[in-house]
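In this view, the complex is presented without one of its protein chains, the others remaining in place.
In this document, chain identifiers A and B correspond to the written order of the chains, with residue numbering beginning at 1 in each.
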Amino acid sequence: MPHSLSTPDVTTPGGLLLVLAVLVPFVGVLAGMVLGGRGARRVALATLAAGLAIAIAIADTLVRSGAAVVYLLGGWTPPLGVALRADGLAVIMLLAVAVVIGGIGVYARADFGTPPGVREARAPFVFWTLLLAVWGSLNLVFVSGDLFTLYVALELLTFAGVPLVSLGGQPETLRSALRYLLYALFGSVLYLLGAVLLYGAYGTLDIGLLAARVHPEPVTWAAAALMTVGLLAKTALFPLHLWLPPAHAGAPAAASAVLSGLVIKGSWFLAVRLWLDVFVGVVTLPSAQTLAALGAAAILVGNIVALRQARLKLLIAYSTVAQIGYLFLMFPLAAGLAAAQLDDAAAVNGGLLQAISHATAKAAMFMAAGLVYTTLGHDRIADLRGVARALPMTLVAFALGGASLIGLPPSGGFLAKWLLVSAAITTAQWWWALVMLVGGLLTSAYVFIVVVRALAPAPEGWTPKASVPCYQQVAVLALALCSFLLGLAVLCPVDVAGIGRAVVPGIGSP
Amino acid sequence: MNTPTLFGLCAVALVGVGLYGLIVNPQPLRKILAFNLIGSGVFLLFGAIARRGAAVGMGGDPVPQALLITGIVVAFSATALAVALVLRLFDEAGSVTLAPDAPAEPPDA
Partner (left out) sequence: MTLALAVDISLTLLVLAVAGWIIAVRDTFAAMIGFVAYGLLLALVWVRLAAPDVALTEAAIGGGLTGALLIGAAARLRGTEAAARAEYPGALTRTLAAVLAVTVAAALAIGVLALPDPTPTLAPAAAANLATTGVGNPVTAVLLAFRAMDTLLEAIVVLLALLGVWSLAPDRAWGGCPGPRRLVDPDGVLAWLARLLPPIGIVVGLYIFWIGADLPGGKFQGATILAAMWLLVIWAGLADTPPISRTWLRVLLVAGPLVFIVIGFAGSITAGAVLAYPEGHAKPLIVAIEIALMPTLVLTLALLVAGAPQRIPPQ
C-alpha cells in the first residue's frame, strides 16, 4: 500500500528521545508537585536544561539520518497502536519551544520565587508546574502521530494554559480565563467530532495511515471543516480572536510570554499538520483561500486595534492577533505551489519561520513589557519616559523584537515574509503580498511609537519604582536576538524542515 | 434503520441541541452544561461507530470504547475546572457575567 508519509512504521534509532521529550517535562510536573515550593522551581529549571538537551539530540538524530524519527509505543504498530513521529517541521518546533521556554524560565526566576518564611506560595507553585506542563503538551502536539492522542494533547495544553491566564486572581483575569476555557473546550470538542467521523469512515486515527486512506467525499469534508474550525477557535484566528487580548494581557509577563509565544502555536501546528499531511488531496484551493482571507483580516484588524491601545501589554496582545494572521497565509500558497507541481517548501518554511520568529519575538516583547511595568509601576504607552535610561538593554530587545514582527532584515520575520511573498508571486496570488506589506507598515507604526516614547528623557529627579535583575534583561535580549538573527537560517545548508516530509502524495492513491 | 444508525442520528441531534444552548444561553454554568451535551453527542456518535464495528464475537470495536472512557474522564475534568473558575469569579466579582467591556459573544462557529 503506498504511503504518503515517507516514514516507515518501525521504531527508528533515537526514537526513544521522542518519548523523553514528552514525558520528561511531565515527570518534572509530578516531582514539582511532591517537592512543592522552592523544590518546584528547582525541578523546573533542571528540567529546562534536560529538555533542551533532548531537543538538540532529536535534531541531531534527524539531520544525521535524513529521515523522520519514529517510535512505536509499546511496540504496537498503528492502527492498533500509537506512534510518535518527528519530521523536520516537528523537530524545528521542538527546538524553538525548548529555547523559548528556557528564556522564559530564566526570566521568571526573579518573578516567581517563593517568599521567605513561606513553605509554598500559590503563584510560584502553579507557574513552575504548569510551565513544564505546557511544554510537555506542546512536545506531544508536535510529535504525536495519532488524532486521539492529539486531542488529549490539546486538552492538556488547555488545562495548563487557563490557570496561567488567571494567575493574578483579579475578577477581569478570571473572566478572561473562563472565556478562554469555553472557546478552547468548544474548539476541542469540534476537533474530536472530526476525528470520530474520520475513524468511522476509515477505521484509523493514525495520521500516516489516514493520509493514505482519505479521499474527497462528504464525510471527509465535514471532518476537515469541523477540525479546522475547532483549531481556529483555539488559535484565536479572526473572527474567533475576542478571547485572546484580555487573556494574554492580563496574565503576569512570563505567563503572557508562554501563552502568546507558545500555546497558540500548538493548535496552529496541528492545523498545518492536518492540511499538509492528512487532507492534502481533500481540501480545495478556495478553502485555503478562505483561511488566508481570515488571516488577512486578522492582520489588518489586529494591527489597527493594536495601534489604538493605550496600554503596552494590550498593544502586544493585539499584535499577536495580527501575527496569527500571517501564520494562515501559508495555506493557499502551499496549496498553490503543490497544485502547480512545485515544491511547497517556500510557503511551508515561510509559515514555520513566522511561527518561530513570532514565538521568540513575542515572548521577548511581553517580558520586556513586564520589566517596564516593574520599573515604572504602570504600562501606559503615553508615559514611558525614562525607560531608555533605566532599561537600555530591554528597550533594545523590544525594538529588535519589533523589527522581527515588522519584517526588517536580517530578522526571522523578514525571511518568513520574504519566503511567503515569493511564494505569493510564484503562484500569482499577489494580493497576499500586498496584505503583508500593509501589515508591516502598521506594525512599524506602533513599534515606532513605543520606542520613541520610551526614548523620551525622564523628568528631573525621577527614579525607577523598582530595579530589575540584570539576568532578566539578558534573557529578554537573548530571545529578541534569536528572533532578530533567525533570518540567517537562510545560510543553513540543509532544508531541515523538509526532512521526513511527504513529497506530494501521488494523486489517485487509495 | 438499525440501532447504531438510530443512536448515531440521536448523537448528531444532541450536538445540535448543545450548540444552540451554547450560543443562546448567557450564563456560564449553562454554557458548561451545553458543552457537556455537545460532548455527549460526540461520544455517542463514537459509540455508534464502535457498535457498527462489531466483529469476531465482540459487541463493538473496543478501540473507540476505550477512547470513550478516556473522553468522558477528560470532559469531567474540563467541567470541574470550568465550574471552579465560575465559582471563584462569583466570589471575587459577585456576578458571573461573561461580558466585561467587549461584547461577550459565545464561540459561534
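Rule of thumb we're sticking to: a residue touches a chain if its C-beta (ideal position, glycine included) is under 8 Å from a C-beta of that chain, and two chains touch if they have at least 3 such contacts.
Quantities reported herein were computed from a predicted structural model and do not represent experimental measurements.
Undergrad: Looking at A:E155, A:E172, A:D277 or A:D344, which residue reaches the missing chain?
TA: Selected residue, touching the omitted chain: A:E155.
Undergrad: For a quick check of understanding: of A:F26, A:W243, A:Y446 or A:F484, which residue touches the chain that isn't displayed?
TA: A:F26
Undergrad: Would you write out the residues of subunit A that touch the absent chain, in ascending order?
TA: Residues 11, 16, 19, 23, 26-27, 29-31, 33-34, 36, 71-76, 79-82, 119-123, 125-126, 129-130, 133, 136, 140, 148-149, 152-153, 155-156, 159-160, 162-163, 166-167, 169, 174, 193, 197, 200-204, 217-219, 222-223 of subunit A touch the chain that is not shown.
Undergrad: For subunit B, which residues lie in contact with the unshown chain of the complex?
TA: Against the missing chain, subunit B presents residues 1-21, 23-27, 29-30, 32-34, 36-37, 40, 43-45, 47-63, 65-70, 72-81, 83-88, 90-91, 95-97, 99, 108-109.
Just so it is clear, only the chains that are shown with their structure count from here on.
Undergrad: Between subunit A and subunit B, what distance separates the C-alpha centroids? Give it in angstrom.
TA: So the centroids are 27 Å from each other.
Undergrad: What part of subunit A is in contact with subunit B in the complex they form?
TA: Contact set of subunit A toward subunit B: 80, 148, 151-152, 155, 158-159, 162, 166, 169-172, 174-179, 181-183, 185-187, 189-190, 192-193, 196-197, 199-200, 203, 229, 233, 240, 242, 246.
Undergrad: Please output the residues of subunit B touching subunit A within their complex, sorted ascending.
TA: Within the complex, subunit B contacts subunit A at residues 15, 22, 28, 31-32, 35, 38-39, 42, 45-46, 49, 52-53, 63-64, 67, 70-71, 74, 77-78, 81-82, 85-86, 88-89, 92-93, 98, 100, 102, 104-107, 109.
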